[in-house]
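Pasting in a structure now, in structure tokens, and then I'll have a few things to ask.
Now for chain A:
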Amino acid sequence: MTKALEIKHLQAWYGESHILHDVNFSVEQGEVVTLLGRNGAGRTTTLRAILGLTGRREGSVKINGVEAITMATHRIAHLGIGYCPEERAIFSSLSAEENLMLPPTLKPGGMSVEQIYDMFPNLSERRHSQGTRLSGGEQQMLAVARILRTGAKLLLLDEISEGLAPVIVQALARMILSLKSQGYTIVMVEQNFRFAAPLADRFYVMEHGQIVEQFAAAELASKTAVLNELLGV
Partner candidate 1 sequence: MLKKLGYLAVLVGALAAPMFLYPVLLMKILCFALFACAFNLLIGFTGLLSFGHAAFFGGASYIAGHALKVWGVPTELGLLLGVVFAALMGLLVGKLAIRRQGIYFTMITMALSQMLFFVFLQAPFTGGEDGLQSIPRGTLLGSIDLKNDLTMYYVVLGIVIASFLLIVRIIHSPFGQVLKAVKENEPRAISLGYDTDRYKLLAFVLSAALAGLAGSTKAVVLGFGTLTDVHWSMSGLVVLMTLVGGMGTLLGPVVGAIIIIALENKLGDFGTWLATITHIEWFNTIGESVTMVTGFIFIMCVLAFRRGIIGELAARIR
Partner candidate 2 sequence: MELFGIPMSALLGQLLLGLVNGSFYAMLSLGLAVIFGLLNVINFAHGALYMMGAFLAWMGLNYFGINYWVMLIVAPILVGLFGIIIEKTMLQWLYRLDHLYGLLLTFGITLMLEGIFRSFYGVSGQPFSVPSQLSGATDLGFMILPNYRAWVVFASIVVCLMTWFVIEKTRLGAYLRAGTENPKMVEAFGINVPLMVTLTYGFGVALAGFAGVLAAPVLQVSPLMGSNLIIVVFAVVVIGGMGSILGSILTGLGLGVIEGLTKVFYPELSATVVFIIMAIVLLIRPAGLFGREK
């Protein structure tokens, strides 16, 4: 079965700054993978590089077997990727519902609006509010919800638990497990190790723009010493 995501020798620049130096990893269909690492390690840049949102890129990024390194961002999205950025990027000039409806359908099989409002009742109540008037937790829900509508099966989630109340973080964890059981492939960037640990099948650790460690969930216990050193947690 073709891998959902296959990255080889990926390098990326922002202008003159060389951020990613030879990144290599892959994600199987239906897997949940977490990118760990300190701030500045290049985790967000990796997600952005997959979508072509950085400056110059070199190497190979294969999405469901299709080489995407030279594609324009909007075409990469059409390969079936949903992106939830670190800053959430809720549009202030749109209402919550307009934000939800904005991303076009990329593939069949996305959640319907009713299903989304079932999963996130708060969003249903606040649908006509201006996007940025929602609380932090609601905006995070909205940011994830809108990519669930599109039919994208490969989700790139950047720090979705950041700055949220524990009860909401738990809700997000339940949501990720639910998506996983429905066959979604998820690449998560997370600082919050406690949040990511029970969700991921495999872990990659990044430092200075490269992958320096990788292990499966089963090996987690034996790797705590290494992680403490690498993450300074």
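A quick word on the picks: all candidates are chains of the complex that A comes from, given by their letters.
Annotations for the structure displayed:
To be clear about the criterion, a contact is a pair of C-beta atoms (placed from the backbone, for glycine too) under 8 Å apart; a residue touches a chain by one contact, two chains touch by 3 or more; residues count from 1.
Treat the numbers as computed from the prediction; the structure is a model and nothing was measured.
Among the chains 1 or 2 offered as candidates, the one in contact with chain A in this complex is candidate 2. Interface of chain A with candidate 2 (complex): residues 51, 53, 72-74, 77-78, 83, 85, 89, 91-94, 98, 101-104, 106, 150.
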